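Note that one protein chain of the assembly has been removed; the remaining protein chains are unaltered in position.
Labels for the chains are A, B and C, by order of writing; each one numbers its residues from 1.
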Amino acid sequence: MRYSGFRVIKEALTGHKGWKPVWREPEPKAHYDIVVIGGGGHGLATAHYLSKVYGHRNVAVVEKGWIGGGNVGRNTTIVRSNYMLDGNEPFYEFSMKLWEGLEQDLNYNAMMSQRGIINLFHTDGQRDAYTRRGNAMILNGADAELLDADQVRKEHPYLNFDDARFPIKGGLVQRRAGTARHDAVAWGFARSADLHGVDIIQNCEVTGLRIENGKCLGVETTKGFIGANKVGCAVAGSSSRVMGMAGMRLPIESHVLQAFVSEGLKPVLPSVITFGAGHFYVSQSDKGGLVFGGDIDGYNTYAQRGNLPVVEDVCEGGIALMPMIGRARLLRMWGGVMDMSMDGSPIIDRTPVEGLYFNGGWCYGGFKATPASGHCFAHLLAKDEPHPVATAYRLDRFQTGRMIDEKGVGNQPNLH
Amino acid sequence: MIINHPLLGPRDASEFTYLGDASLIDRPDWQDENAAEAYYEYGYLRDNPAGEHQELWYHEAGDRSWLVVTRNTLTHEISKVEMARDVARARGRSK
Amino acid sequence: MSRPISLTLKENVCVHDLVAITALGGTEPRVDSLGGVTCTETPEVALASVAARMGQEINATKALAKLIDAPAPEVGRWAGTTVTAFWVGQDQWMAEAPFDSHEDLAAQVKATVEDAASVTEQTDAWARFDLSGEGIKAVLELLCQLDLRKFDEGSAARCSIHHVGCFVLCRSPEMVSLYGPRSSAGSLHHAIVTAMRSVQ
Partner (left out) sequence: MTQTNRLDGGQIDRNTSLSFRFDGRNLTAHSGDTLASALLANDVRLIGRSFKYHRPRGLLTAGSEEPNGMVELRTGARKEPNTRATTIEMFDGLEAYSQNRWPSLKFDALAVNDMFSNFLSAGFYYKTFMWPAAFWEKLYEPIIRRAAGLGSLSMEADPDEYDKGFRHCDLLIIGAGPAGLMAALTAGRAGADVILADEDFALGGRLNSETFTVGDHSASDWATQAVAELSSMPNVCLMPRTTVIGAFDHGIYGAVERTGDHLATLPEGKPRQILWRIYTQKALLCAGATERPIAFENNDRPGIMMASALRTYANRFAVTASQRVAIFTNNDDGHRTAADLHAKGVRIAAVVDVREDAPSSYDYEVLKGAQVTNTKGRHGLSFVEVSLPDGSTRTLDCGALGVSGGWNPNVHLTCHQRGRPVWNEALAAFVPGGELPVGMSVAGAANGIMSTYGALQSGAEGAAKALDLTDALPDLPEAEDAPIAQTPFWYVQGCKRAWVDQQNDVTVKDVKLSYQEGFRSVEHLKRYTTLGMATDQGKTSNITGLAIMAEVAGKSIPEVGTTIFRPPYTPVPIATFAGRMKGQEFHPTRLTPSHFWAKERGAVFVEVGNWLRAQWFPQPGETHWRESVDREVRQTRASVGVCDCTTLGKIDVQGTDAAEFLNRIYANGFAKLAVGKTRYGLMLREDGMVMDDGTAARLAEDHFVVTTTTANAVSVYRHMEFVRQCLCPDMDVQLISTTEGWAQYAVAGPNARKLLQKIVDPEFDISNEAFPFMACGNVTVCGGLRARLFRISFSGELAYEIAVPSRYGDALMRRLMAEGEEFDVVPYGTEALGVMRVEKGHAAGSELNGTTTALNLGLGKMVSKKKDSIGSILSEREALVEPDGLRLVGIKPLEAENKITAGGHLMNADGPVDAAHDQGYVTSAVYSPILNSNIGLGLVKNGSERLGEKMRLVSPLTNLTVEVELVSAHFVDPEGERLRA
């Protein structure tokens, strides 16, 4: 069923009786060409591109809970392609372009809002690093602008310019960046994949990988064995657990990232803002809530909850940067479990096990990557070779020394 | 969280700095013929268990001791806290 | 007539003509009183860290006891008379003494412990504020995470105050000493006085 304004009006006049379920609830078949583990954003996007772009319709997505319940269901909704390194920028810019056409591609309004993002800097060293980054963005075909303090003040007069411990010296802006309605992204991909024949199987937990003579034959699940020619794993947050079923150890640790939302407020923030002298970034949702976050808690965990010190750290940053939000109330806090990789960059690659493919290590950059991640993983699954923009995301890069380390903090995941 | 320091008793985790898996104590022999492979695994591969995890915490705002904390990554329950130096010796490290 | 560079600390007391300033930048210590609590900047103290050498822990403990004329303090405690010491880490202590009589405390301590311990001058690494009065508990409650129910006379603990790593020593039920890094003295002092104002 196509969605449109006319359809909404028609249904309204006929008691909304015509609305069908957005996805079917099929029972798993005995065998698929491709089984994607994980009904989060990346898994559903993979299914969408596999079926729509690469013509694979005999595909299943198996999800242990409800779809969209992964990090796509709990993030700060930021979409941007402001990366510095060659391994990353082309991929995220590719993702940005997919975002820009997503509503039309999915016939679903994910409310992609290109409100822009500004990364503030407070020292000359930061300015130089952002200059290098902004140049890399432009040289890769993305957009970037460098603002000085006065220009920042013009656009964001409510920031702390008069009593700042670390004065704002300027900012790197990407106008095309913004936010999207995170749940809608998952639902939109699911709906499209479903329409193209993909079976989305919820409440179906993968309990094992059936591997014989180095080849993956399918997945053992709580709904029985499901055979597959190829199995793709897209379960960021739980990657080590699932790939552990194949006996693999990953260059990944699981960490919790907390996020926060305030009570609804009339519009105050024109764009996404990232503090450069503390752990704080913020945007305002269409419903009016300030959606903000900061640093990860910093210890290995699989629990979707954090602790007070980080809450305080984030709010200290927020008040230092924009003291006008002091009387806005924090309404809800939650935690999402991240695949923190050893260089802060993701992995989309084959594995030593034939027929088993891996997509993970997204750290806290997974949401913005959703379309490109799905597209590139679909490409890898369909063609057995990496998509041109994802060639650097190899599993063996740490062995060869080809790390993609934007922050330059090395092999300590909780610093990325 | 609260870490029960072997010497100081219960201390707020915010006084500590986290490093990672306690396997970082087991630094390979630099002269081993497979040193390159060994160091790659030591430096980059992690068990990352969903359950009991031995990990290194540094009492930065305290007595500057490194601790090996055994903590469940699902419940955050801490079952054991040891001085990393003792653990390192027990694992055969010396000079 | 010149002689080669000496590699040991000069042992006589100083006769130089340089004027010292306090951590807060004054020539006189700063004193603030609010609602029954007094905060006094206390620069007239010399400090030296004592860390036992490997295998010399017992000798170091003995030597320290001799120095402070009391058993070496246990974990989380301080002890001593003229020269006092508090526990800062495993087999590691900080010796305290009056500045005027002990400006070269490190040298004096080293002479006592000899090769049993490494000694490092810490006198000017720390700014000290003494907090006294009935209301100090209410002030400390806003500053540090210590369980004040257990923080009795003789206690010495390290803790973080407004992101500044400090030592807190309980001298008596109505007096504590706070040691913070000298460079952050201004921020620490501001935190203390703000808390005093908040509870007065």
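Heads up, the rule we're going with is that a residue touches a chain if its C-beta (ideal position, glycine included) is under 8 Å from a C-beta of that chain, and two chains touch if they have at least 3 such contacts.
Since the structure is predicted, the reported quantities are computational estimates derived from the model, not experimental observations.
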- Item | Touched by the hidden chain, restricted to displayed chains | A, B, C
- Residue numbers in subunit A that touch the chain omitted from display: 3-5, 7-9, 11-13, 16, 19-23, 25, 65-66, 68-69, 73, 86, 89-90, 101, 103-104, 107-114, 122-123, 125, 127-136, 138-141, 144-146, 158, 160, 163-167, 181, 183-184, 187-188, 202, 262-268, 277-278, 286-288, 303, 305, 307-308, 311-312, 314-320, 323-334, 399-403, 405, 407-411
- Message: For subunit C, which positions touch the chain that isn't shown here?
- Response: 1-10, 12, 14-23, 25, 43, 49, 51-55, 92, 104, 117-118, 120-126, 141-142, 144-149, 162-164, 181-188, 190-191, 194-195, 197-198, 200
- Quickly run down the residues of subunit B that touch the omitted chain. 1-2, 12, 17, 19, 24-25, 27-28, 30-31, 35-36, 39-40, 43, 56, 58, 60, 64-66, 75-78, 83-86, 88-89, 93-95
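Methods note: only the chains that are shown with their structure count from here on.
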- How is the touch graph of the chains shaped: line, ring, star, complete or other? line
- Item | Separation of mean Cα positions, subunit C and subunit A [Å, integer] | 50
- Message: Report the inter-centroid distance (CA atoms only) between subunit A and subunit B in whole Å.
- Response: 30
- Could you check subunit B for residues that touch two or more other chains and list them? 12, 14
- Numbers and ranges of subunit C residues touching at least 2 other chains: none
- Item | Sites on subunit A touched by subunit B in the complex | 238, 240-241, 249-254, 298-303, 307, 309, 342, 398-399, 411-414
- Item | subunit B partner contacts - residues on subunit C that touch it in the complex | 75-76, 88-90, 92, 145, 157-160, 165
- Which bits of subunit B are touching subunit A when the two form their complex? 1, 12-14, 18-21, 40-41, 43-50, 53, 55, 71, 73-76
